[in-house]
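Right, one structure below, let's go through it.
Note that one protein chain is taken out, while the other chains of the complex remain in position.
Letters A and B mark the chains in the order given here, with residues in each chain numbered from 1 onward.
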Amino acid sequence: MTKNASPSYTLAELASLLNATLIGDGERRVCGLSTLTDAGPDDIAFLANRAYAKHLATTRAAAVLLHPEYAEECPTPALLLDNPYLAYAKLSHYFDPLKRDEASVTDVHPTAVISSDVTIGEGVFVGANAVIEAGVCLADGVHIGAGSFVGADVSLGARSYLHPNVVLYHGVIVGASSVIHSGAVIGGDGFGFAHDGAQWHKIAQLGGVVIGDNVEVGSCSSIDRGALGDTVIGSDVKIDSQVQIAHNVHIGEHSALAGCVGIAGSTRVGRHCLLGGGVGLAGHLEIADGVQITGMSLVTNSISEAGVYSSGTGSMPNGLWRRNAVRFKQLDELSRRVTRLERHRD
Amino acid sequence: MTKNASPSYTLAELASLLNATLIGDGERRVCGLSTLTDAGPDDIAFLANRAYAKHLATTRAAAVLLHPEYAEECPTPALLLDNPYLAYAKLSHYFDPLKRDEASVTDVHPTAVISSDVTIGEGVFVGANAVIEAGVCLADGVHIGAGSFVGADVSLGARSYLHPNVVLYHGVIVGASSVIHSGAVIGGDGFGFAHDGAQWHKIAQLGGVVIGDNVEVGSCSSIDRGALGDTVIGSDVKIDSQVQIAHNVHIGEHSALAGCVGIAGSTRVGRHCLLGGGVGLAGHLEIADGVQITGMSLVTNSISEAGVYSSGTGSMPNGLWRRNAVRFKQLDELSRRVTRLERHRD
Partner (left out) sequence: MTKNASPSYTLAELASLLNATLIGDGERRVCGLSTLTDAGPDDIAFLANRAYAKHLATTRAAAVLLHPEYAEECPTPALLLDNPYLAYAKLSHYFDPLKRDEASVTDVHPTAVISSDVTIGEGVFVGANAVIEAGVCLADGVHIGAGSFVGADVSLGARSYLHPNVVLYHGVIVGASSVIHSGAVIGGDGFGFAHDGAQWHKIAQLGGVVIGDNVEVGSCSSIDRGALGDTVIGSDVKIDSQVQIAHNVHIGEHSALAGCVGIAGSTRVGRHCLLGGGVGLAGHLEIADGVQITGMSLVTNSISEAGVYSSGTGSMPNGLWRRNAVRFKQLDELSRRVTRLERHRD
């Protein structure tokens, strides 16, 4: 695929696409999307965060997406909407040259290795050197990137998209319109071993992985298959890069997991949860709907109420930290000393 | 490979395979393995954790693997054993349809790219588009997954198994019956650079990686080659997904590393150690045999005695955490204040 000429749209077209109120010249044409500070005179910009409102006065943008409360301050033509960040998200796809190129790419590359009993829908793309094993079902519009491996009996829903060098082990089920980035591995064995007092015995991982619709899995993330029963990723779950999801974990719909999150076996995360980068969840926990956990927190107990949870210490200069960290090791003792002082006072 | 019909076994057969004492009808046939709560009437279940004993009364399973102490409570036929979890591990392989399919797959795919001076044993499988470089030695029964890369002079022991898209750099040695999951990279350069005051100079990583027998390496994990001398993974070591093992690390036999563990260069971990998920070990440490480290702990000093070690704080609601984390920064000062109060009291 090569880059197309830049797309361009009139402000009237965009107002119509986004269902926005247009202030200014609807014939003005924009051919790029940018931030308030980086925008050139042919770009449309957006204001979605109050902290950036100060850049409105000096932006060179042709037009700005913003909330009606900023309409008066805006020195350029404006598209007014209640949720400018959402409008930016929608608009971003109109300025993605790749999107439009790929719509026409629906071939199976001659070097792809495809078993004889594979079901392939309409408009499917299979890239160079991809390997598709027996029993696989690719629904309409599926895209299999070059060098990806799709194991036996995998099912991919309509328009689901594997970037290059993804691996799906046998039997993995992916819903419609889900996206898996390169290097991700779905369905590898869960980490299950029994100890006989001297050595480990592997437990065959007999379950699978079931991924819903509109899920995104980032680069180099791994989602392990279940031991008995499946690992389940609900629809509209968004998973960033370098995430590890162990066997039999369930992630509720609409939850989002930032980079480097690790979730141990059999833990259930609710719906609409947000896990910050590097968060670790121990195994066999229940995390309620609507829980947010801040970055790099470790959670070792179930959480039954929505809310924001944290662990750890803030960072500080190393000299101060060393002194405080030593005191942490004496903290129980310190607490007892305070109790003794209180008794003495009374 | 396509799924075989489900396997089925009589309870008498299973009692014999597992060396268990059978209570009930030996002719009863089971065709699946499940948990006490999920089992259907044709499944065998197991009780390995006291917390689940309450589900015994209501299980629909055809039979249950359990310890003799539960024999009387068990409403179904039972197979009695001292270590039901181990029995479950063994039994799991009898219910793995893949295992049996693959026994017959021992071909070299025509798209695999294999150098002329490669030694290939009996019953070796090489998948589509795999690349095997010169000087490689594949012992009997080795399985190389599709798209995997096996660098020059690599040696793979009997029945060792690479899943698709694994990379072994030149000279890596893997023992017998070891399993490497997809996306894992073994033998990449260790992170070694010397600084000249202005910029970095790479140190060629001249060592290798030596992996013992019965080792498992999870998806997307990386084990770097040594700078001088080898990185060494002892036999029966189990490594989960997303683990990073730096150059010249040694892991003693029978140790297990959960997901997202990171071990810095030249650290030596003893035998029978257990590292929880996300644990970090600094470089150049010695960790004794039998050490357990709980999840997400950072270890920056050697540990000379077996036992359980931890770091960090528990997680808590964010409002409470914020107040406590601020106090952590004042902890040394707080301790001094308490000392002053104690002096004043005396």
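Just a few scattered comments:
In the analysis below, a residue touches a chain if its C-beta (ideal position, glycine included) is under 8 Å from a C-beta of that chain, and two chains touch if they have at least 3 such contacts.
Please read all numbers here as calculations on a predicted model, not as lab measurements.
Residue-wise, the contact with the chain that is not shown comes from A:254, picked out of A:225, A:254 or A:268. Taking the complete complex into account, B:167 is the one of B:14, B:30, B:62 or B:167 that touches the chain left out. Listed for chain B, the residues touching the missing chain in the whole complex are 111, 113, 117, 129, 131, 133-135, 147, 149, 151-153, 165, 167, 169-170, 183-185, 188-189, 191-196, 198-206, 220-222, 224, 227-229, 242, 244, 246, 260, 262, 264, 278, 280, 282, 293-294, 297-301, 307-314, 316, 320, 323-324, 326-328, 330-331, 334, 337-338, 341, 344. Think of the hidden chain as still there; on chain A it touches residues 1-3, 33-35, 38, 83, 85-86, 88-90, 92-93, 95-96, 98-99, 109, 111, 127-129, 145-147, 163-165, 179, 181-183, 214, 216, 218-220, 236, 238, 240-242, 254, 256, 258-260, 277-278, 295-296, 312-319, 321-322, 325-326, 328-332, 334-335, 338, 341-342, 345.
Following the convention adopted for this analysis, only the chains that are shown with their structure count from here on.
Centre-to-centre separation between chain A and chain B, using Cα means, comes to 26 Å.
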